[in-house]
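Encoded as C-alpha cells, here's the structure I'll be asking about.
Only one protein chain is missing from this complex, and each of the others stays in its spot.
First chain written, first letter: the chains are A, B and C, and each begins at residue 1.
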Amino acid sequence: MTDDAVTNRYPTALGASSRESITLLGEDLAADVMGNVGFGELAFRLATQRRPEPGETRLFEAVLAALADHGFTPTAMVTRLTYLSAPDSIQGALAAGLLGGGSRFLGVTEDCGRFLDDVLRDAERPSDDEGWDALALATVRARREAGQLIPGLGHHVHKDGDPRTPRLFEIAREEGLFGPHLRLFEAIGRVHPQVLGKTLPLNGAGVCGAALADLDLPLQLLRGFALLARTAGLVGQLAEELRNPVADDIFRSVDLNNVPVEPEPYRSDG
Amino acid sequence: MTDDAVTNRYPTALGASSRESITLLGEDLAADVMGNVGFGELAFRLATQRRPEPGETRLFEAVLAALADHGFTPTAMVTRLTYLSAPDSIQGALAAGLLGGGSRFLGVTEDCGRFLDDVLRDAERPSDDEGWDALALATVRARREAGQLIPGLGHHVHKDGDPRTPRLFEIAREEGLFGPHLRLFEAIGRVHPQVLGKTLPLNGAGVCGAALADLDLPLQLLRGFALLARTAGLVGQLAEELRNPVADDIFRSVDLNNVPVEPEPYRSDG
Amino acid sequence: MTDDAVTNRYPTALGASSRESITLLGEDLAADVMGNVGFGELAFRLATQRRPEPGETRLFEAVLAALADHGFTPTAMVTRLTYLSAPDSIQGALAAGLLGGGSRFLGVTEDCGRFLDDVLRDAERPSDDEGWDALALATVRARREAGQLIPGLGHHVHKDGDPRTPRLFEIAREEGLFGPHLRLFEAIGRVHPQVLGKTLPLNGAGVCGAALADLDLPLQLLRGFALLARTAGLVGQLAEELRNPVADDIFRSVDLNNVPVEPEPYRSDG
Partner (left out) sequence: MTDDAVTNRYPTALGASSRESITLLGEDLAADVMGNVGFGELAFRLATQRRPEPGETRLFEAVLAALADHGFTPTAMVTRLTYLSAPDSIQGALAAGLLGGGSRFLGVTEDCGRFLDDVLRDAERPSDDEGWDALALATVRARREAGQLIPGLGHHVHKDGDPRTPRLFEIAREEGLFGPHLRLFEAIGRVHPQVLGKTLPLNGAGVCGAALADLDLPLQLLRGFALLARTAGLVGQLAEELRNPVADDIFRSVDLNNVPVEPEPYRSDG
C-alpha cells in the first residue's frame, strides 16, 4: 500500500466551480452559455470541446431528430414497463430504456460511421462522382466476398427508401457539410445493385452515422449521440405513459397469454 | 387464461412509420422536423406534445445548460469508472451515470418545482411584490415550524449566491416567462432571512425547478429534464475520458489505499 | 484545492488481495470459503459480516426461492426486450430488469419488513398469542384510521391464500426462527377481518420481508435481497430467451398494434 493517491490530480475542461463562478469549457456558464447556447450546440460542444458553426449545429440537430423516437421500440417499451414496476425512480426507467441502445437497434449509426471511416482511411480520396462510385463498388464487392453485410443498407419497413436519408443529404449540402463519409454512403446507394442484384434503401440510422462522422465527431461516441437523442424520446414516452398509460396492458397481454411448458434440461450438445 | 390480448391497441402520438413516411407528433419527420427543429425544442415537444414559443425554448435550453455538467460529480465518476470496466458498452456507462440522478444530487430540481407548485395550489395568487413576500414568509415559517428545509435554498460552494439564479431570472423576464413559481421562489430569497436569521443563496438546481414549472412542464418529469441535460454532460465526460483518461487513476487511488479491517457482525440493535 | 486526498484511507472487511492470498471477510477465500460455503450463506455473510446458523441459511434461501421468479413480470419482459435490442450486453439486460425492482413490484418485501419493525420498536413485546392479537388489532386499526394500507396484505391472484406464506411460517418454526416480525405478521392475518370486514391473504412478498427482518438483516437492504433473488430469476429468463425467444413476438405484438393518435398538448391545468 503506497501513497500513490497523493499526487493524483484530475484535469478536466468541463464544469468547474468556485465560490463566485461556474465555468463550462472555459466559459462563464451563467453569463456566456445560459440563454445563448441551444441544447444541441451545447451537446456538440461538450463532446468536442469546440464551438460548432451554425450549419454544423443544424446538421447535428437534424441527426438527433432523426434518431429521437420511433414509437413502440423495445427501448420505449422497456422504459414504460420499468416505470410501471418502479414509478419511484424516473432515472431507472430512462436508464433501463437506454440499455437497449446496443448493437442491434441503435448500433447501426455507429457501425456505419466506423465502416465508412475505415474505408476512407485506407483509400485515396476520389475527386469526382465516378471516383466515388468506383470506391463504393470496390467496397461493396469486398464486403460481399467476405460475406459481410453493408452497414446502413436495407430497412425492414421503408423498403422503397427511408425518407430521412435524402433529407439529411439535402441539409448537409445546404450547409456545405456533405463530406467524404456522406459521399461514400451516397455512392454505395448508387452502385450496390450492380453487386447485390437488388436495390436496397440507405437507411436513416446509417446516414446519421455518416453525417456524424462528417461532422468530425469522435467515432467511438457515435452510439452516445444516438443515446442522447433517444433520451429525449424516452422522456416523451414517459410523459405519454403518465397521461395515457399502456404499460399495464402490455404486461397483461403477455402475462395472460403465458403458456406453462415442461422444463427442457439444457445440454450443450443437445 | 383469456384472449384479453386480442383487443389490445396501443395509442401513441409519438413516432409512427409507414412504408413511405415517418411521423413524429403528427408531423412529417423528414420534411418538417429535421433541419427545422432544434434539439431543445424537440425535447420540449416530445414531453408536452405542443410547440413551445421561441422564448419558452430559450428558457428551457438555459435550464438544460445550467444542469448539464458540474465536473467530477459522482455521476460523472460513475460513467467514467463504468467505461473503464466495460468499454464495450457505451450505453451501460451512460445509464450507470444517470442512475445517480436521484433524490440527493439531481432531486432538488424536482423537489423545488413540486414544493412551489404545492404552495401555489393552496394559495390565492398575489397581485404584487408585497403579496408575494407575504406568501413566501408564511411558507418559510410553516416549513420551519414543521422542521422541514426549503428546497432550493442553500449551496455548499456558492455561499454568497449561485450565479445561475439571477441569470435565469433575467432570461425568464426577457421572455415574459417570469411566472408564479419563479416569483414565489424569488420572494423566498428575499424574506427567508427574517425567519431563518441568516441569508442563504437560492441555488441553481432550485431555480431550474421553478423555471420548468413556470414553463408548465409535467411536474412528475422535472427530474427527467435534469437527466436529459445530464446525458449531454455524461457524453462530454466520456469524450474527455477517451482522450485524457482519469478513471484508472481514480480506481487505483482508492484500491491502493484500501485498509483491510476485521468484519463487524451486524446486529440491528448494535 | 487542497491535499485532502492525501490522508484518505478506505477501510473494508470485504475482499482483499495480496500477491499470495485473497481474503474475504477475514477468511482465506480459496481455502476456507470456496468449496465450503454455499451461495446463499455467502450472500448472508457478505451482507452481515457474520456467519449464519444453518437454520438461518435455510430460511434465508427459502425467501430467495420465494422471490426469484414469477414468470412474465415486467422485470422479466424488460430483461428479454433489452437482450433483443442489445444482445452484446448481458450486463445491460440484467441491470435493466433489476431497475424494475422498485416500489410497486419488489417493494412490498421492504415495506412490510420496515412496517412491522416500526410497530415493534414502539410497542411492548407481547408474551402470548392474545397479546400479539391485541397488538395486531391496534396496528390494523391505526392504519385504517390513517387511511393507509397494510403492507403484505392482499394478492391479486392468490385471493384465498398465498402458498408461500404458510410454508415460510413452517420453515421458520422448524428452525426456531419464528421471531417477533413473523409473529406480528401472522397475528395481522388472524385479526384484520375484524377491522376490514373481509379476509385478505398474507402475501408472499410480505412474509418474506417479515422473515428477513427476523433474520436480523439490515432493513435498508431488504429490497437488495429481493433483487439478488431476482437476479437468479433473470439469468433464468435470459437462458430461456436464448433457447425459445419470445421478446421479438412481444415487441411485434405491441408495435403492430400501435394506433397513431393526434398530439394532445399538455397543460397542467388541463
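Here, a residue touches a chain if its C-beta (ideal position, glycine included) is under 8 Å from a C-beta of that chain, and two chains touch if they have at least 3 such contacts.
Note that the structure is a prediction, hence the values are computed from the model and not measured.
Chemist: From the list C:A16, C:L137 or C:L196, pick the residue that touches the absent chain.
Modeler: Within the whole complex, the residue contacting the unshown chain is C:A16.
Chemist: Of the residues C:G102, C:G152 or C:P180, I need the one that contacts the missing chain.
Modeler: Spelled out, the listed residue whose C-beta touches the missing chain is C:G102.
Chemist: Which listed residue (C:L84, C:L135, C:L153 or C:L168) would be found touching the missing chain in the intact complex?
Modeler: C:L168
Chemist: Out of C:A43, C:L120 or C:L212, which is the one that touches the chain we can't see?
Modeler: Answering carefully, the residue with contact to the hidden chain is C:A43.
Chemist: Using the touch rule from the top, list residues of subunit B that touch the missing partner.
Modeler: Output for subunit B: 3, 5-6, 8, 71-75, 77-78, 81-82, 84-89, 92-93, 95-96, 99-105, 107, 239, 243, 247, 250-251, 253-255, 258, 264, 266.
Chemist: Identify the residues of subunit C touching the omitted chain, counting contacts across the whole complex.
Modeler: So the residues of subunit C touching the missing chain come out as 1-2, 4-5, 8, 10-22, 24, 28-31, 33-35, 37-40, 42-43, 45-49, 57-58, 60-62, 64-66, 68-72, 76, 89-92, 94-96, 98-102, 106, 157-160, 162-164, 166-168, 170-171, 174, 204, 218, 220-221, 223-225, 227-229, 231-233, 235-240, 242, 244, 246, 249-250, 252-254, 256-259.
Chemist: For subunit A, which residues touch the unseen chain?
Modeler: Touch set of subunit A with respect to the missing chain: 5, 8-13, 16, 23, 25-26, 47-50, 86, 88-89, 91-92, 95, 99, 216-219, 253-254, 257-268.
In this text, only the chains that are shown with their structure count from here on.
Chemist: Which chain would you call central, comparing Cα centres to the global Cα centre?
Modeler: Of all chains shown, the one whose C-alpha centroid lies nearest the global centroid is B.
Chemist: How far is the middle of subunit B from the middle of subunit C, if each middle is the mean of its Cα atoms, in Å?
Modeler: Computed from C-alpha means, the inter-chain centre distance equals 30 Å.
Chemist: What is the distance, in whole Å, between the centres of subunit A and subunit B, each centre taken as the mean of its C-alpha atoms?
Modeler: Once rounded, the distance between the two centres reads 23 Å.
Chemist: Two or more other chains touching the same residue: where does that happen in subunit C?
Modeler: Answer for subunit C, listing residues that touch two or more other chains: 5, 8, 86, 88-89, 92, 95, 99, 253-254, 258, 264, 266.
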